[in-house]
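With one protein chain withheld, the remaining protein chains of the complex are depicted in position.
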Amino acid sequence: MNSFGRIFQVQILGESHGVGAGVVIDGCPAGIPLTEKEFEADISRRRAGAKGTTPRVEADLPEFMSGVFDGKTTGAPLTIFFKNMNTRSGDYANLVASPRPGHADYTGRIKYGGFNDYRGGGHFSARLTVAIVAAGVVAKKILKGIQVESKVISVGGSTDIDVALDKAIADHNSIGGIVECTAKGLPVGLGEPFWDSIESVLSHAVFAIPATKGIEFGSGFASAAMTGLEHNDNIIDDRGTTESNFAGGINGGISNGNELVFRIATKPTSSIAKPQQTMNFEKGKVDELLINGRHDACVALRVPSILEAMTAMVLADFMLLEQKAARVYN
Amino acid sequence: MNSFGRIFQVQILGESHGVGAGVVIDGCPAGIPLTEKEFEADISRRRAGAKGTTPRVEADLPEFMSGVFDGKTTGAPLTIFFKNMNTRSGDYANLVASPRPGHADYTGRIKYGGFNDYRGGGHFSARLTVAIVAAGVVAKKILKGIQVESKVISVGGSTDIDVALDKAIADHNSIGGIVECTAKGLPVGLGEPFWDSIESVLSHAVFAIPATKGIEFGSGFASAAMTGLEHNDNIIDDRGTTESNFAGGINGGISNGNELVFRIATKPTSSIAKPQQTMNFEKGKVDELLINGRHDACVALRVPSILEAMTAMVLADFMLLEQKAARVYN
Amino acid sequence: MNSFGRIFQVQILGESHGVGAGVVIDGCPAGIPLTEKEFEADISRRRAGAKGTTPRVEADLPEFMSGVFDGKTTGAPLTIFFKNMNTRSGDYANLVASPRPGHADYTGRIKYGGFNDYRGGGHFSARLTVAIVAAGVVAKKILKGIQVESKVISVGGSTDIDVALDKAIADHNSIGGIVECTAKGLPVGLGEPFWDSIESVLSHAVFAIPATKGIEFGSGFASAAMTGLEHNDNIIDDRGTTESNFAGGINGGISNGNELVFRIATKPTSSIAKPQQTMNFEKGKVDELLINGRHDACVALRVPSILEAMTAMVLADFMLLEQKAARVYN
Partner (left out) sequence: MNSFGRIFQVQILGESHGVGAGVVIDGCPAGIPLTEKEFEADISRRRAGAKGTTPRVEADLPEFMSGVFDGKTTGAPLTIFFKNMNTRSGDYANLVASPRPGHADYTGRIKYGGFNDYRGGGHFSARLTVAIVAAGVVAKKILKGIQVESKVISVGGSTDIDVALDKAIADHNSIGGIVECTAKGLPVGLGEPFWDSIESVLSHAVFAIPATKGIEFGSGFASAAMTGLEHNDNIIDDRGTTESNFAGGINGGISNGNELVFRIATKPTSSIAKPQQTMNFEKGKVDELLINGRHDACVALRVPSILEAMTAMVLADFMLLEQKAARVYN
């Protein structure tokens, strides 16, 4: 379903070439100051236009449809909507017959019996991540004293990001990347044993970011080649500080007070300017497909603000949940 | 919270050194034949006793506490319980003062204000995965015609598993590993766009398996170094078959009918026989800790049956959800 | 929280004097034809303007913000929004100091620390029921072959409704009423034992209708004075038809195939034109309050279309849930 979170619940709606994209946040505390202006910084980080990103640029002005009064949240559902301005639906006409490799065109068609809005990926589009970024702006306000930061650490297998990008653009091709996210200042005790470990809930949210192929916490996949003696993080003081941080700030699914660290793998953008082979359902045979439209050479470049937003949402929800454990009984 | 799934809901309960471990499955269809005997195969695959696994061996006989009548499921909540037999709680007495590196001793103590059952990890213990395996046995019965399989593909960085294990045992150390899981025969259309993509829901479940540090689907982290032209899986027939399978059987979060493939990284067992340094809260300083008890040299070896069970649970839930879309309106 | 339903999930948002009121429906099947025109009939039944209802009349034109493409639902979240046109916020200025008796002014202020939008009741306002009616229009389309109908059966204790209304209007007072709802054509088997009985889920939804003070199914409160021999409905054929229908179409929380029947009590509108006594928080003492604004003499008159909508939503959700039981295993 299209909502996420237990207290701070986020619902995403909209389509790439429909009226717009939006978010409804339920469970947001009352009294948080909120102005349209505060969304600019994170939304412009997500926005396209820089080298390696699509030339489709949206102004992305947030409209508060509900839940804000006199410049503050009211405690009622908070709705933020972004109208689509810059759409060219004609670009996608030939995709009805020929599902694009790597996209949800084929799976969406089968799942929804052909009724899905196929234009620009419809509800599957990365366009909807603008709504996630907006939810993140609100979530960050709840996370006072906690710093969530995310950055690209490699693209196309290289840490020289400029060079790798130039090559992909020159080749009319696309490349993947690795994006890291950290959170400092977390209290000990967020997360639940078993189903709602921090890793479980964060990974659930993070795989909603289009193009994500993997996630790892702390030592991650490298841990498989390590020994216990190497990997164990010795505790060196009574606040739980550890010498190393292979755990990535989590033990038993629960924050241990050290820095939360995780990385995700973003695949290369599926839409490329080169001709590809795919089934043409009109012709009943495999045929060449040329994708028009405007696309990112490296979608990983736009991930950091989205990944921060997702992380902030998850942590805000854990913080609000933990408050209740600040405890009726004792 | 301790339940998972939207239709086929699984709740895990119990402790390592308490009465036992169990599972309550809500939403299980009525009429599924179920006998205690059918649990033997998967449970013995999980069970310890082989080289590289702990000498604590439990008989693990399932007791049906509710939801089974005349050898079939009734549609009411199905409760399966495993009594603990072979516990030695004395082994854990010194852990109250000295939280073990890599374990949830410290985080559990802080989160629950010291009231958690610390013996053998309590509710955090891998002991509870016996209940997961039991849920998987039931889930697999719902997945007619779908084969879920899992295997260890490397330990300690090596595919020569025997050699790597022997070395770890000789060193009184532990090692990590990589475990792969596949599912064949899935229909197109399982999963939801955005929050409940197959990757989101599977990763949520999988990170509940103790010691998991990462997950990747299809090409996974390798995709970050690939180009779009390499990575795109061309569709070659009208059933959606793809030439390559870098997607791991998923597009836009939704199954595409090709094989589902993913891998997880399991860290080295945290409990090792070698002395370690950790904060001693009684003495108020870092001190040597020697862990008694019985442990796995490589916990990854016990993961495959658990990983299959988790995957089967998630897929069974998606199958039951999708049925409803088989569709009232059309 | 502000969403309801397990498959057909309905989230309500908006305020009486804000931008508008809306509904997001998640889990709506794809392919349902839907035009703005189809909302007219039910929305005009809810609309004010007739004798005994407020003179605040809104045009109530639904805008599809997401989830509709080419005149059909897409399977993605369906958002329907109603802009507020006819608001006079000045009418409510004195309510900040003096909470209106019978309203949520005082509870809302305390719950949200004074940050709630108090104008016209804000998020507590009956204005939001326009969004419920819209959700009902969609739900009814899923309920093919099932007729949901609701009507006022008494107001102010009288079945001569016109006379009772005239008196209330002449007195500058308001009156309550009883509203009945029935559903014909339900299959046997909707609902769940224990927590999600039809009565449980319907009553949960129905008490979201402002001013509802009670609900009873079939014989209802009269059953308390009956004997078992009188009350038991004898089954007279193999389709489960019963001779009497004191059960109201439900046994053990599950539909029995007979007509579903229930009634609700709607209290008299709290806003009346007569002066009342209430605490004035500015003056720090009880003082006279005169409520301006435009109000219903009998809000029960506007309940039938809302009650039908709630009932349709709940039944549509049960139908979609039951489909899944149509059954993977057998």
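Residue numbering begins at 1 within each chain, and the chains themselves are lettered A, B and C in the order written.
Here, a contact is a pair of C-beta atoms (placed from the backbone, for glycine too) under 8 Å apart; a residue touches a chain by one contact, two chains touch by 3 or more.
Remember, it's a predicted structure, so these values are computed and weren't measured experimentally.
S.K.: Could you tell me which of C:53, C:150, C:182 or C:270 touches the chain that is not displayed?
M.R.: Answering carefully, the residue with contact to the hidden chain is C:270.
S.K.: Given the contact definition stated above, which residue among A:12, A:43 or A:319 touches the chain not shown here?
M.R.: Here the residue in touch with the unshown chain is A:319.
S.K.: Quick one: which of C:74, C:87 or C:219 touches the chain that's been left out?
M.R.: Of the listed residues, the one touching the omitted chain is C:219.
S.K.: Against the chain that's been left off, what residues of subunit A make contact? List them.
M.R.: For subunit A, the residues touching the absent chain are 6-7, 29, 31-32, 76, 141-142, 144, 193, 316, 319-330.
S.K.: List every residue of subunit C that touches the chain not included in the displayed model.
M.R.: 1-4, 6, 12, 99, 101-104, 106-108, 110-111, 113, 121, 123-124, 128, 154-157, 168, 171, 173-178, 188-189, 192-197, 199-201, 203-205, 207-208, 210, 212-238, 240, 242, 246-248, 251-256, 265-272, 274, 276-279, 281, 284, 286, 300, 325, 327, 330
S.K.: In the full complex, which bits of subunit B touch the chain not displayed? Write them out.
M.R.: Where subunit B meets the chain not shown: residues 1-3, 9, 11-15, 18-22, 24, 26-27, 30-31, 63-67, 69, 72-77, 79, 81, 111-113, 115-117, 119, 122-123.
Here is the rule we use: only the chains that are shown with their structure count from here on.
S.K.: What's the distance between the Cα centroids of subunit A and subunit B, rounded to whole Å?
M.R.: Averaging C-alpha atoms per chain gives centres 25 Å apart.
S.K.: Based only on mean CA positions, could you tell me how far subunit A sits from subunit C in angstrom?
M.R.: Distance between chain centres: 37 Å.
S.K.: Report the inter-centroid distance (CA atoms only) between subunit B and subunit C in whole Å.
M.R.: 44
S.K.: Can you tell me which residues of subunit A touch two or more of the remaining chains?
M.R.: Within subunit A, the residues that touch at least two other chains are 1-3, 12, 111, 113, 123.
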